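Our next item is chain A:
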Amino acid sequence: MVFTVACGGGGDDDGSNEPATSDGAATTDGSSAPSEEGEPVVGGTLRVGLEADVDGLNPTASALSVSGLTMAQAVFDPLFTFAADGTVVPYLAESMTPSADFTEWTLKLRAGVTFHDGTPFTVDAVIKQFEITRNDPLVGLAVRPYYPETDAVAKIDDLTMVFKPLEPSQYFPSALTAQLGYIASPTWLDALAADPTLEQQPVGTGPFQFDSRTEDSVTKFVRNEAWWGTDLVGPVYLDAIEFYPVPDADTRTELLLNGDLDIIHTTDTNQFETYREDTSLTLDISEDGEEYFLMINTAKAPFDDVRVRQALALATDRQGYYDLFNAGEGQLANQMFTPDSPYYNPDVTQEGNDPEGAAALVAEYCGENPVAEDGSALCTDGKVNMEYQWSGPSVLATRIADFYNENWSSLFNVTFDEKSQADHIQEAALGLYNVVGWRQFGAENPGDDRVWLECRNIGGISLNWPRYCSEERDALIKEIANPANPDERTGLLQQLVQNIHDSYAYIFMTHSSWAVVHTDKVHGQCDRIAPEGSPIVCSTNGRMYFHSTWLS
Partner candidate 1 sequence: MNTTTVPETEPFIETVGLKTHFRTPRGIARAVDGVTIQIRRGQSLGVVGESGSGKTVLSRSIMGLLPRNGVIREGSVRYRGEEIGNRTPKEMRSVWGREMAMIFQDPMTSLNPVMKVGKQVTESLRLHLGMNAAEASEVAEKIFRDVRIPEPSRRLNQYPHELSGGMRQRVMIAIAMACGPNMLFADEPTTALDVTVQAQILELLSEQIHDRNMSMLLVTHNLGVVAGYTDEIAVMYGGKVVERAPTKVLFDNVKMPYTEALLQSIPRLNQPSHSRLAMIPGRPPDLVNPPGGCRFAPRCAYARDLCRNEEPPLTIAETPDHTFACHFPVGSPEYLERKVEISRRAGSTGGDN
Partner candidate 2 sequence: MNTPNTNSGAETEVARKKLGFGFWLCVSWLGAMVFIALFTPLLPLKSPTANFLDPSQGRPPYSPSWKHWFGTDKDARDVFARTMHGARISLTVGFSAITAGFLVGGTIGVMSGYFRSWIDRVSSFVFVVLLSFPSLVLAILLTSLIERSLLTVSLVLGLLSIAPVGRLARAATLQYSEREFVLAARQIGAKDRHIIVKEILPNVAIPMSSLALLGMAVAVVAEGGLAFLGLSVEKGITWGGLIQLGSDASKTLEKAPWISFFPILMLFLTVLSLNFAGDRLRTFFDVKEMTL
């Protein structure tokens, strides 16, 4: 659940911001089957290159980006996780069973697990974390809207508890596969209240435990000898992991090639070719995770008028964008689903490349000489006045801005607004923008993308970034979540896709590609299995896991 998300310092991704979702999706090119890489070797230190550093590693408060989640997943274990086949399977939890009407979920925890600091892992930990998270102004936004003010959770016994969300949902557990599912030591959480700097020294139950950390330099975790998972999912081979934040994609690649790093992640499609050429490298791309799109603030003139939003879409040269910035990787997006997804709606295509159509709409709109609340004209000499905002400075982001400007400038007076990343996200969250480039909808389980879509997520800080509220949409989402009609799910999701499209709040550009690359020293990256035995993906939208990793 993240805003101040990394986007690699803006440098190497497509310059959009990228609110990492609390859930990861993953279908992968690389196989998830245990590989024939020979006998695993114990020992060694893995050096990981990340696209950014994080403020802290506190699941209840920190803004965890891909990098953050990667680090967190080494010290914390999620309650549940996605198996390679997309089903949600227990991990740190033992089971989760809904009541008949799906209004109550009973969580059973794994017995005999202890945190790195020796605190026993019990329901109290989970409840404490739930409450702290919910009260956090930021991270809480993903929780607050979905639970009643009081007794949202109840303790049965040390290992059993109940969640009572406001509405029935058939996929509740998938919400516990990432940040919200990372359980931290209650002792540590208490200590945090007194000394926030402890955020830098996370205490969880994970395969690795905190050793040392220098912000923006290196964070070191060492093997947790007493890891509960050893007998269930196999031993931890690595002695230690060192995370190095290297915001610049080129440098990151160079360091990997120099052998100064063992494994990195990146969204810089321009480099994929290089990786493929180098036989000593293994490349793992997750393609239909998040979508990159232009997000339009529908609460602010002139884009409160659907015609203007439509015009912007028509004026945009999506193909040109793909040719220039995707380097033949990934694919153009029409909607939040890829064609091979069961929920893909073939009737919904994202319009674009239609300057005439756009011109007509703009002419019509400006013909009415609209004015803003403050009386300022929204059109100047037949063009709509707008602002395109991005976080910078980033060469790529600026190139993209120039590209859009070239697309739009005949119909729109585009003002560029390069903001420091921080301000950029703030203005997006507070609805102070016209148009921004964005990335989300990465949820493996589309049901979990509701946090971006519903009216209830509009507020002072809004996760429904376009601030587009539609009763009909909310109803749909409710239905989708509703266990009563599992078989209608596909149809409903396709309607949702249609609804999202018709709102013209998003101009879908591409399905963004995440690559995880490692040298031939690194093995077992894809050998992870869940406690009940099903294999787990190698990586999730650039998020990496290391308990099965070993070095030759």
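Here is how the candidates were picked: all candidates are chains of the complex that A comes from, given by their letters.
The definition used in the following text is that a residue touches a chain if its C-beta (ideal position, glycine included) is under 8 Å from a C-beta of that chain, and two chains touch if they have at least 3 such contacts; residues count from 1.
Predicted model, so just to flag it, every value in this text is computed and none were measured.
The candidate list 1 or 2 contains one chain touching chain A in this complex, and it is 2.
Across the complex, candidate 2 is touched by residues 249-250, 254, 270-271, 274, 320, 323-324, 327-328, 392-393, 395, 398-399, 402-403, 405-406, 409, 416, 418 of chain A.
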